[in-house]
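The complex appears here without one of its protein chains, the remainder shown in place.
Showing subunit A:
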Amino acid sequence: MSLTHLNARGEAHMVDVGDKAETQREAVASGRIIMRPETLALLAEGGLPKGDVLATARIAGIQAAKRTHELIPLCHALLLSKVSVDFRLDEAASCVHVESRCRLAGRTGVEMEALTAVSVACLTLYDMCKAVDKDMTIEGVRLEHKTGGKSGEWHRASADVSTTRDASEPPSVDSAAIRVKFLAELRERLDIEEIEVPVAALKSPDVASLKAALEAQDSRFSALSAARILCAVNHAMANEETSLSEGDEVAFFPPVTGG
């Protein structure tokens, strides 16, 4: 496999696409910007000082896709037939998911356009929200799939897991996750309803390690170690030693008060 943007002498050059066949091409890219729950709430209710954040970020992403060739040196200028930028507010992960879809009938792929749209939409979200939150992190910007052209269809291999992982850890091929729910008073206190934790992030596959992994990720999860907090795995009461495997549903909750 060679890098098409380098010529025989190893110099950067623009690939001649004149003799490539025109095909319908599409690329989808995604990314996310993680913010504080309060910032997300303000964004959701339109309470941020710069106004309608999502509408602005959407236009920014679309404009950026159209100007990708001005930003990325060896990209061709393309006549895109469609650019969309969509947002999904995720309270559980306290982030905004951004997805862009670019399409054209042409001789070159549109993945750079989709990636640029996501990047600039995320940057615009940062700009619109930075007055109230400077800790925001943009991450996970990546191509999800592309279709058309000589290389045919390409899809990202494994499902995404929203949990953050240390950069020092090797990327795991197996991103199977455990779904963790927080109920009632605990959900309100932690300000989170649900989170996914990759099995690979656990030292050993049990509840005690799950608590440790969550606490390592965010200190507020130390609340799970309080003696009064109960735990269920797949709807059955569990304890620290209960073993876990991919696809399990774990719930943490306070003592019950029904009847």
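Throughout what follows, a contact is a pair of C-beta atoms (placed from the backbone, for glycine too) under 8 Å apart; a residue touches a chain by one contact, two chains touch by 3 or more; residues count from 1.
The criterion applied here is as follows: contacts and distances are computed from a predicted model.
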- [ ] Pick, from "Allophanate hydrolase subunit 1", "Molybdopterin synthase catalytic subunit", "Phosphate transport system permease protein PstA" or "Aspartyl/glutamyl-tRNA(Asn/Gln) amidotransferase subunit C", the protein name that UniProt gives for the chain of this complex that is not shown.
- [x] "Molybdopterin synthase catalytic subunit"
Task: Omitted-chain contact residue, chosen from A:G51, A:P73 or A:G259 - done: A:G259
Task: Touching the absent chain when the full complex is considered, from A:A41, A:L183 or A:A208 - done: A:L183
Open item on the list: Please output the residues of subunit A touching the missing chain, sorted low to high.
Closed with: 181, 183-185, 188, 232, 235-236, 251, 253-259
